[in-house]
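With one protein chain withheld, the remaining protein chains of the complex are depicted in position.
Take a look at chain A:
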Amino acid sequence: MPSFAQLLVAVVQVLVLVAAAPLVSGFMRVLRAKMHTRHGPGPLQDYRDLFKLMKRQDLRPPASGFVFKIMPIVMPAALMVVAMGTPILTRATPIPAIGDLITTIYLFALARFFFALSGIDSGSSFAGVGASRELTLGVLVEPVMLLSLFVAALLAGSTNLGEIGAAVADGRMHSAAATLLAGCAFAFACYVELGKLPYDMAEAEQELQEGPLTEYSGPSLALIKWSMSLKQLLVVAWFIGVFLPFGNAADTSLPALALAFVVFVVKVVAIFFAVGIVENSVARARFRLTPRHSWLGVGVASLAFVFYLAGL
């Protein structure tokens, strides 16, 4: 069982991520506006949007059932559990019992399950097709995620995310090439999970992407939008915790944590900046051609595995 300090770190992590999630999507909008050379809304616009939505009335289609009602609760809850188990400020996972790579992948699947199911439950055809696409992307990405993390876990000797991160930070991974390739494959999988161009266009509800949201409105929509931003931040934090853990606190002392927080913010901003550049300079890939890209991910992850086997 985790100590009190670890539990406190876990709770603080969740609160910080939840509070900062709309800021991240706001930052992305500012970046896009800059790249389009136009004046966009400020970085706080997403908070204003969410606040406005929270005050609106909830509208539900007649066909919708209880899955449609509970999804806006289940999805953020599942993501917050993941946030508790991910090593964000400390090197070790705050709560090891939920910080396993397999547990994390399957907790994301819990959120995905209800997210997609609510699309079918709304009875809208767009939401249904969006649900199908959401799950298909999961099918293409999850094996890449698992294989790359599995290789890293084999190098570190543990499937615990914090242990892998600690091994990377200490340079205990005895195959640098395999670690690097596994990191690249995992970064690719994370990028697809972010729901950004060229694989997805998270702002275009009228099209099929973000489809399961078609019928949501008011507070439910606010909660889901919030959780989708949280998911983007969480996926990046997950990548940082495993493959870029440099600067994370080795213990739970306050100065170390404060430093780790600053380092984390810098890393997140840098990654989202890079993501923004990519996102705004590519066209959308045709959905049916996505497997060609995901095969690339599988290829890189397999290469990492081969490097691990060869002991390079």
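The rule is simple: a residue touches a chain if its C-beta (ideal position, glycine included) is under 8 Å from a C-beta of that chain, and two chains touch if they have at least 3 such contacts; residues count from 1.
The rule we apply is simple: contacts and distances are computed from a predicted model.
Enquirer: Would you mind picking the UniProt name of the chain not drawn here, from "Hydrogenase 4 subunit B", "FAD-dependent oxidoreductase", "Electron transfer flavoprotein subunit alpha/FixB family protein" or "Threonine/serine exporter family protein"?
Expert: Hidden chain, UniProt protein name: "Hydrogenase 4 subunit B".
Enquirer: With the full complex in mind, choose from A:91, A:112 or A:196 the residue touching the hidden chain.
Expert: For the chain that is not drawn, the touching residue is A:112.
Enquirer: For the chain not shown, which residue from A:14, A:89, A:168 or A:190 touches it across the whole complex?
Expert: A:14
Enquirer: Out of A:84, A:187, A:249 or A:271, which is the one that touches the chain we can't see?
Expert: Per the contact definition at the top, the residue touching the missing chain is A:84.
Enquirer: Contacts of chain A with the missing chain: which residues?
Expert: Where chain A meets the chain not shown: residues 1, 14, 18, 54-55, 57-63, 65-67, 72-74, 76-78, 80-81, 84, 95-98, 100, 102-103, 105-107, 109-110, 112-113, 116-117, 119-129, 131-133, 135-136, 138-143, 145-147, 150-151, 153-154, 157-160, 163, 214-215, 218-220, 223, 287-288, 291, 305, 309.
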